[in-house]
Structure formats: C-alpha cells, structure tokens
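What follows is a single structure, written as structure tokens, with notes after it.
Entry: chain A
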Amino acid sequence: MSSIEVGGKSYETDEEGYLIDLSEWNPEVGNYLAQTENVEMTDQHWEVINFLREYFEEYQIAPAVRVLTKAIGKKLGADKGTSEYLYGLFPYGPGKQACKIAGLPKPTGCV
Partner candidate 1 sequence: MSDIKKFMFVNRKAPYGTIYALESLEVVLITAAFDQDVSLVFMDDGVYQMKKGQQTKGIEIKNFSPAYRALDGYDVEKLYVDKESMDARGLTEDDLLVDVTVLSRAEMGALMDEQDVILSF
Partner candidate 2 sequence: MLHIINRSPLSDIALESCLNTATGGDILLIEDAVYAATSGNAFEGKLRAAMGRFKISVLRPDLEARGLSDRVVEGAALVDYAGFVELVAANKTCQSWL
C-alpha cells in the first residue's frame, strides 16, 4: 500500500496510484493525481472526470472505454463521443488515466 500527500492530508492508494477510498476524493486530489499523470486539467477534462464520477455513483463500476465513449457522446454531444477526443485529453487511455484522476478503480477488463 502507498499513499499520497495532498493539502496536508494523506490518502491511501494502491501500487498503481489508484485511490483506495473513493469517498475521500475531492477536486484537489483530482488535480494532484492529474499531475502525477502529466495531464494538464482543463474544463474539457473536468467534464469527463465529472461524468465518470456520476457514472460510478449510479452503477458502481468504472465503464469500459467503449461504453464510456458511447455514453459521453450521448450526454455531452457526438463530437465528444469519439476515442480521438478522449485520447486527446487522456493520452494513456481515458479508462486508465481518467478513472485514476476521478478517484475510481481501474475499469473491469482494463489491464
């Protein structure tokens, strides 16, 4: 088990840097995790992060990339529901990187 230090508070993560307790997440932690992934957060990034958190809240799973892409297209507009758009924001994979920043577990089936 590892941990990260954000704003004077310690948060437990797994060996790959995913937050253990997603209820501890806050935007500050999100920003910190984004830095560890070398992702510069913009409104577009936050839109995806917030979407992921809402999705998890509702279904208790992190969506597979294909499912995320489709759902984003439905919710935020077809121009954003493409893997080009999402990989543009999160070069190492929207599933892997965005889920980590959102404080979610790694999506099932994502290795």
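Candidate selection criterion: all candidates are chains of the complex that A comes from, given by their letters.
Going forward, contacts are C-beta pairs under 8 Å (C-beta built on N, C-alpha and C of every residue); 3 or more make two chains touch, one makes a residue touch a chain; residues count from 1.
Quick caveat: nothing in here was measured; it's all calculated off a predicted structure.
The candidate from 1 or 2 that touches chain A somewhere in this complex is 1. The part of chain A that touches candidate 1 in the complex is made up of residues 58-61, 63-64, 66-67, 70-71, 108-109.
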